[in-house]
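Missing here: one protein chain of the complex. Every other protein chain is in place.
Here the chain labels run A, B and C in written order, and each chain numbers its own residues starting at 1.
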Amino acid sequence: MDDISIYSKQGFGNSSGFGGTPALLIVDFVNGFCDPECFGGGNILDAVNQTRLLLDQARKSNLPIVHTRIVYEEDSADNGVFCEKVPGLERLTETASIGQIVEPLKPRKGEHVVRKTQPSAFFGTGLAAWLIGKNVSTVVVAGCTTSGCVRASVVDSMSYNFKTIVVSDCVGDRAMGPHEANLFDMGQKYADIHTCKETINSIIKLQSAV
Amino acid sequence: MDDISIYSKQGFGNSSGFGGTPALLIVDFVNGFCDPECFGGGNILDAVNQTRLLLDQARKSNLPIVHTRIVYEEDSADNGVFCEKVPGLERLTETASIGQIVEPLKPRKGEHVVRKTQPSAFFGTGLAAWLIGKNVSTVVVAGCTTSGCVRASVVDSMSYNFKTIVVSDCVGDRAMGPHEANLFDMGQKYADIHTCKETINSIIKLQSAV
Amino acid sequence: MDDISIYSKQGFGNSSGFGGTPALLIVDFVNGFCDPECFGGGNILDAVNQTRLLLDQARKSNLPIVHTRIVYEEDSADNGVFCEKVPGLERLTETASIGQIVEPLKPRKGEHVVRKTQPSAFFGTGLAAWLIGKNVSTVVVAGCTTSGCVRASVVDSMSYNFKTIVVSDCVGDRAMGPHEANLFDMGQKYADIHTCKETINSIIKLQSAV
Partner (left out) sequence: MDDISIYSKQGFGNSSGFGGTPALLIVDFVNGFCDPECFGGGNILDAVNQTRLLLDQARKSNLPIVHTRIVYEEDSADNGVFCEKVPGLERLTETASIGQIVEPLKPRKGEHVVRKTQPSAFFGTGLAAWLIGKNVSTVVVAGCTTSGCVRASVVDSMSYNFKTIVVSDCVGDRAMGPHEANLFDMGQKYADIHTCKETINSIIKLQSAV
């Protein structure tokens, strides 16, 4: 990718910063996306493990926490074009084991679980309203896949004018090419890319400033 | 990208098809995105030239046609996080030369021009409603950049359950790596990827079937 | 309301018509809105009874059918301003008896059930996308309350450019003043107001025309 030097020449890749009142958004870390025989693979399990650290800190700091799951109705009444492109998605129902959030990141009482049928955590959901209700300015994003639901959620988060942080080692994908390509796109245009360690430090620093 | 074989193994990349009542969506083919000294470069000019053929057919077939432009207010009142990530976007104002649709694709009377401040043609605009009012089922997408506003618009088009066609030689980007990576992502998960020639044939065939 | 003659003088109240491909949208006919000791009262039970006839026809004609329910999370994680204005709404949870759709209108397999936390059936839900996926042009609205969730859903339906029909004897409210006032507003500006009988005739006529 030699020709990507044009991005810096044209002024892309500036930082939008880490603003006040962050929320943690964990996208689609469900069993089926952690299983290479289903929709998983690549570095997704590593990302789950790192996200555990991030989630611990978010809980300690009392940040608003949101988890997302893809959930289709049992009778397929709400299947759409996404299920035509990726047959099998419709098996992610309310009760299916592959659709449950992975054990190490199980939501606790008071954490918001967004059910969605589309890639973005914001599309056709109450997420934007929920974040407004919590006075959130910054959305910290973990989850999978980097090239799918994470990317779509990050574009919408930025479009809603939330300062958006993608935690590079807390997002994962079933293949590394798309993972890297999408981190590049997001960092250039939509979000700041921080490591888990950097993000935890930012959260701690923000708290001690209050 | 050897590991992407996992996509076909997991059932990605199925076709969602070319449904009835297509509309043509031309994303951000404005002067500033055709100039390598501004936000242009790569294969964008080639894509403009090909899109001229597609637009000619769409006009002949009386398809609903939409053009998008990024437009910010002169006094910067509506700048947001996108302008922080990519300083200079805010120069794309109503009257700025860099913000005007390129001469060969100038909108005609009755074609809808969507002004937007975010990557997706659907975000914060009346585009979904406009397409519903025209009974559109299929959205055919040309424009730039493949890795930016085209990708964001395609994800939203699919999320709204429009069958979505990305016209591979009518979309362009300032660098080929992101162009190719995003065509891959879109073809696997959100849209069918057709050439300009294939798309024109589909439009003609659909018409003769009526 | 003598001064409302100004509406006809200024050209309000025109018909937007009954277009092709209607869907039936039944708003919030749940137990709690049929019980005067909870959120019910007025003419809501009459509206339920009439809606049964409309639903029968819609099923016979294979129209796309959507039901809505207000559903909040058991742990109140997604309560917001609406629950502050109307305490008690948060009791409408997934399993609460007051939140279940009334027995005579129980959804059948393939009918879409939209869970929502706000007045409009479209806000923060996948309803617009679902209707697009079914190629719907006209939304026929029954439900309760006329002055609340019906009104909000009708405004959004029209805003999405669906031709919108409010079925006057299939919508109900806990008090008749707001019921009448909102039928007036909707008929003047957003929707055509038809009786159940007229609507059933329109559906039958449309089918025989196919």
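We take it that a contact is a pair of C-beta atoms (placed from the backbone, for glycine too) under 8 Å apart; a residue touches a chain by one contact, two chains touch by 3 or more.
Bear in mind that the values here come from a model prediction, so they are computed numbers and not experimental data.
Student: Determine which one of A:L45, A:A128 or A:L206 touches the chain that has been left out.
Tutor: Answering carefully, the residue with contact to the hidden chain is A:A128.
Student: If the missing chain were put back, which residues of chain B would it touch?
Tutor: Listed in rising order, the touching residues are 73, 75-78, 80-81, 109-113, 117-118, 123-130, 133.
Student: So that we can see where the missing chain sits, which residues of chain A does it touch?
Tutor: Touching the missing chain: residues 20, 128-133, 135, 137, 159-162.
Student: At which residues does chain C meet the chain that is not included here?
Tutor: 1, 3-4, 6-7, 10-17, 36, 38-39, 41-42, 80-82, 84-88, 118-120, 123-124, 147-148, 151-152, 155-156, 158-159, 161-164, 174-178, 181-182, 184-185, 188-191
The rule we apply is simple: only the chains that are shown with their structure count from here on.
Student: In whole angstrom, how far does the Cα centroid of chain A sit from the Cα centroid of chain B?
Tutor: 25
Student: Give the residues of chain B that touch two or more other chains, as numbers and ranges in rising order.
Tutor: Only 159, 161-162 qualify.
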